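Just one protein chain is left out here, and the rest sit where they should.
Our next item is subunit A:
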Amino acid sequence: MEGRTDLEYCDNLEATELRLGLPGIDRAAAVSKANKRASGDDCDLKRSPPKAQVVGWPPVRSSYRKNSFQEKRLEAADIAGAGIFVKVSMDGAPYLRKIDLRIYRGYKELREALEDMFKFLPFPSLQCHEILDVEACNESEDAIAYEDKDGDWMLAGDVPWEMFISSCRRLRIMKGSEARGLASSP
């Protein structure tokens, strides 16, 4: 697994890296600060891709408030109503989370958000294309399944995003082996 080896290699690099900086500065802050200065200085740089959503930030409380405008921005005006809140459970985790599907623009964003929320590894690499490729799933990797309006459990990624969020009732992060069983069922 080349990807993972690279990651470990990078981790070791960072541990022995010599840096100039005040002690105790959060590395993430320093990195993001540096990035900001870089993009600020060079106007020709492309605008950096939008950051993955951080849970609960910015702290705008009301789901209604947050999403009534997301809805107005959506081009496809067919989907009515306010935020689509679904419960997310993860196998082995004794707790549930609730997320709003409206804030994500596609499967990739959703996956990133879930990754961040549940912090589980391993997860299909972000280099994968947007639609989850079930056949390529490693046995140890987790998959996102959802329960649709009819009560059936399906793997997320097969239908267009808009159709998905309008029919999804709950989400479940399940073990790879179980997920493959789901994929192969008629």
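Here is the rule we go by: a contact is a pair of C-beta atoms (placed from the backbone, for glycine too) under 8 Å apart; a residue touches a chain by one contact, two chains touch by 3 or more; residues count from 1.
Just so we're on the same page, contacts and distances are computed from a predicted model.
From the set "Large ribosomal subunit protein mL37", "Transport inhibitor response 1-like protein", "Proteasome subunit beta" or "Calcium and integrin-binding family member 3", the protein name that UniProt assigns to the chain left out of the figure is "Transport inhibitor response 1-like protein".
The set of subunit A residues touching the chain not shown comprises 22-26, 29, 32-33, 36-37, 50-51, 53-66, 68-69, 72-73, 81-82, 85, 87, 90, 92-99, 118-120.
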